[in-house]
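The structure is given below, and queries will be raised subsequently.
What follows is part of the complex, with its chains left where they were.
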Amino acid sequence: MNIKIAVIQFPAANCDLDAIHVLNNVINVQADLVWHNHFKESNYDAVVLPGGFSFGDYLRAGIIAAHSPAIDEARIMLKDGRPVIGICNGFQILTEAQFLPGALLRNESLKFSCKWVNLKVENNKTACTNKMNVGDVLAFPIAHGEGRYYTDNLKELEDNNQIVFRYSTESGDLTEEANPNGSLENIAGISNLDQNCIGLMPHPERASEEILSPKGTVHGKLFFESIIDFIKRRVS
Amino acid sequence: MTKVIINGEEVDIELTKWEFNKIKDILNREPNLTETQMVSVMYSEHCSYKSSRPKLKIFEDAEKNYDYVLAGPGQDAGVIDIGDGYVLAFRIESHNHPSAIEPYHGAATGIGGIIRDILCMGARPIALLDPLRFGSLKDNPHSQWLFKYVVKGIADYGNCTGIPTIGGEVEFDDSFETNCLVNVACIGLGTIEDFEHAPSRAYNPGDYVILMGGSTGRDGIHGVTFASRTLTEMSEEDRPAVQIGDPFTKKMIIEATLDAVKTGYVRGLKDLGGGGLTCATSELTGDGNTGAEIQLRKVFTREPGMTSYEIMLSESQERMAFIVKPDGLEKVLDIFRKYEMAHAVIGRTDDSKVLKVFDNGNLVVNMPSKALAESPTFKREEKKPSYLDNLLSQKTPKYSLSLEEIIYNLIASENICSKEWVYRQYDHEVGVRSVVKCGDGDSGVLRIIGTDKFIAASVGVNSKHCFLDPYEGAKGGLVEVCGNVIANGAKPMAMVNCCNFGNPEIPESFWYFSKAVDGMNDFCRSLKIPIVGGNVSFYNEDEVTKTAIKATPMIMIVGIIEGEKNIITLPFKDVGNDIFLIGETKAELGGSEYHSVLHNIEGGVPPTVDEEKIKAIWEFLFELYNRNLVKANHDVNKGGVVITIAEMCFRNKLGANLDFNNCYGEKLRDDEFLFSETVGRFVIEASPKDLDLILDLATQFKIDLKKIGMLISKPEITISGIKSKQFKLDLVKMKRLYDSTIPNLMDI
Amino acid sequence: MQANFIVEIIMTNKEMARDPVGATIKRDLLAKKGYDMISNVRSGQYLRIHISAENEENAKEIIEDMCNKLRIFNPVTQNLTILRVSKS
């Protein structure tokens, strides 16, 4: 089947071309860069909201982009079960658009932080983790200033198994030191109830090639391959 | 300041009487106020390089001498051909003065400016670097404040525009306490095609002149050269001297500009920086041998009631000027509309060679376009400072601490400790090109996607060395920065520099500049490195104490690595491997960290450079690389050889047994050997099976190479073969000291 | 009849969402010494909005409604205060 994925270019998205590169050249699927005002959902099997600083992160990261017409289109995809994936700024947009619960606040340190972290997989039933195992520890980099996940409804998230990734040590322990931004319960990524919408702060597209990743880890690739797999299974 | 009468009104201008009369000669009439102020901006040191230009002439022949150099000094950025249809554009610039009073916005708009310079060459900015200088941090809230907000300003602007900051350098020294240095460099990647069809010139009459980006306001006019009372009724406090950056708009400008260039209809491109619209229009037409008519009221302004020279001289950020072919106008405007970028067609070029500016039908400027672009120059006096001889003859005192205590002190010192606190705040990976990341090598290495080519870039210079000897110090800076890219496997391809000095009207300050330029020039000619661009920042002088900053001819080198397998990184890899020291160590402690940290002195003889030996070492290293013999490499600089080795041990938690027997003769003391900052040395790791081959090659290339030890699994360094008794260093402790210095000072 | 008003609003983090900006300034003060008369610092975002409306009440209503509809403040983590409405 001919899979097509849209990567939305919001004004000042800046990991848009990185996501396109990985999808086109590493995962080998057709991915189009689509300007946010031009996006039409009917053409696509999945949509990726990439990292960056949409609208400069002015007012609050993600809030202005959450009002873009692209979000209305993405909402249709959300409802009919197609993957809607938000990476970093994309995650912030998804919470501001209320596709996902909670909010992303300024890092506890008040500083932007760019480094590689470890993520523990908590749920492997979602659209971007089905090629992983629960308990797997992944190496992904983060690069954000507003990534501290907060929700006033933690229990519901936990009960519904909506927590997808948590920051951990290399051996999978959920310690305070492993938490790079002060996120509630080390939460790094979550999903909606239907598990087709996932937002995460770390950058899988920066961890999808051997040359960019620590030795023996190309874990970002699993993330994108899961999406493809999910699309294929959904269609068939 | 000179007082002149224009239109019956007395005004203060920054021009000399002589310059003012020269304009009269060119125009054959009295200039009006707008014209005078435009000339005064264009003739300012900042725009015209009037003190430095005579000296910098010696750099001018790079395009002629190297066929891969496509644009050399004089253009907005240097451009080199790297094969496969790609070009690299790069430049370094200072933003010292604004940053000293408003570190956050000063540094941010510095990044904004350097990005525009690269964009002008039709290239996508893909990397930033940020060499910085501040006063010492310890017990100094002012220096801490500057450091904190300069880094935040660079981070917020660079991160938002999606350009990774892949490297930089920081030194702390009290001569920078009131005049901090914020130099910023940018590298762009483009195609030969895009570079060729969008020069920073307007060659063709009949093209449209378009202004795109942010709106034009009164901000920044104050930052230029003349008194403000003639400008507006506003009082001075109401007017910000420092610009507020808007990285969001900048990111949109980058995308819109690159899309516009891709259409092929853009025939000229120029950023609006210092001198604003005046500088952009006069340089586009002056250099292109054309003229233009500009309709001033088409410019979209932010404030009502701006006068003609306020519009011509505004330095509002985030603006670009485009020269567009008539048949492509709509195509280009459609792109600006898509990105919702404000824009206006403000005029057309013609073949008059005259710049005419109309304000509502009134001709307010009517000048030959070349008159503005070609300013007069000054020959400045130079004189060696009288204090230097005394300083140079200073002797290294006897040390009282043990050698291991000295090393613990050194690794924790501000200039040697880890700069992770800085680079963690920078997104150094956006763009998925960063192959050797901050902290993993001496330089930042980026891949060129779609090829098997990599570029390496590094910046720096040792200000303490340059203070004692600007000629050797500038050369030493080149050795170090070239050494940084070579340590990662790259061949140095081209250099750009940023000269940071004191007041050029003071002969002692100008002497530093002059000697540093000679040093850069001599070294680059003998090592065959083209100088493709530069920038000069004078007047970094404290007006109260009348002291200048330590001379800082900042250097950036861009190198190329052919093939992924040729990339070398810094960390030691495997237990049991051999460690070698390459290059002879001399008793060169002048301006060293050892002198300043342990003895609190600044003098002594700083390192000197022997080009022949340097060349031999570089050739030898590339021979080792060709034969795949090098597992890790790091050049030796601040703090000396043991510090270098410790830094290489940290990442993989290894240790080393070192034996310096035979490394230095009777004449050197232990501290002179261990803490010497002799330039051009490297520490490499290699497999023991290659020992004989490496020794043979060293003899063949006539270079100084000693096996100095072996890697062990225990995190400690043992040192023997010295004159004092052997000793041991705890690497866990060293790492803790190395990592904690800056966070302890900054994150109270 | 329309007139011009200025509406000033403040958004602060809810207690549970913490306030690292305020906390950092407070910590800084402690470290610098001599400021122990300051017992608490809270931070927020401030917006000053120029609006044309029928009267003050109407200006306030429009802004309140807008802040809720457009999520100018995030109700999960923030409180909104309308500081004052004044004639401009």
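When the chains are written out, they are named A, B and C in that same order, and each has its own residue count from 1.
Here is the rule we use: contacts are C-beta pairs under 8 Å (C-beta built on N, C-alpha and C of every residue); 3 or more make two chains touch, one makes a residue touch a chain.
The structure displayed is predicted, hence computed values, not measured ones.
Participant: What formula, in the shown labels, sums up the chain copies of the full complex?
Facilitator: Expressed as a formula in the displayed labels, the copy numbers read A x1, B x1, C x2.
Note that in this section only the chains that are shown with their structure count from here on.
Participant: Of the pairs A-B and A-C, which shows more C-beta pairs in contact?
Facilitator: Higher C-beta contact count between the two pairs: A-B.
Participant: Using CA atom averages as chain centres, what separation in Å is found between chain B and chain C?
Facilitator: Chain B and chain C have C-alpha centres separated by 41 Å.
Participant: What is the distance in Å between the mean C-alpha positions of chain A and chain B?
Facilitator: For chain A versus chain B, the centre distance works out to 36 Å.
Participant: How many Å are there between the centre of chain A and the centre of chain C, using C-alpha atoms for each centre?
Facilitator: 31
Participant: Which chain A residues reach two or more other chains?
Facilitator: 109 - these are the residues of chain A that touch more than one other chain.
Participant: Send over the residues of chain C in touch with two or more other chains.
Facilitator: Correct list: empty.
Participant: Can you list the chain B residues touching chain A in their complex?
Facilitator: The contact residues of chain B facing chain A are 152, 155-156, 159-162, 246-249, 251-252, 338-340, 423-432, 434-435, 447, 449, 564, 747.
Participant: What residues of chain C sit close enough to touch chain A in their complex?
Facilitator: Residue positions touching the partner: 13, 16-18, 20-21, 24, 45, 70-72, 74, 76-77.
Participant: Quick check on the complex: what are the chain A residues that touch chain B?
Facilitator: Residue positions touching the partner: 11-12, 14-15, 17-18, 21-22, 25, 35, 37, 51-53, 55-58, 109, 111-115, 141, 143, 145, 203, 205-206, 209, 211-212.
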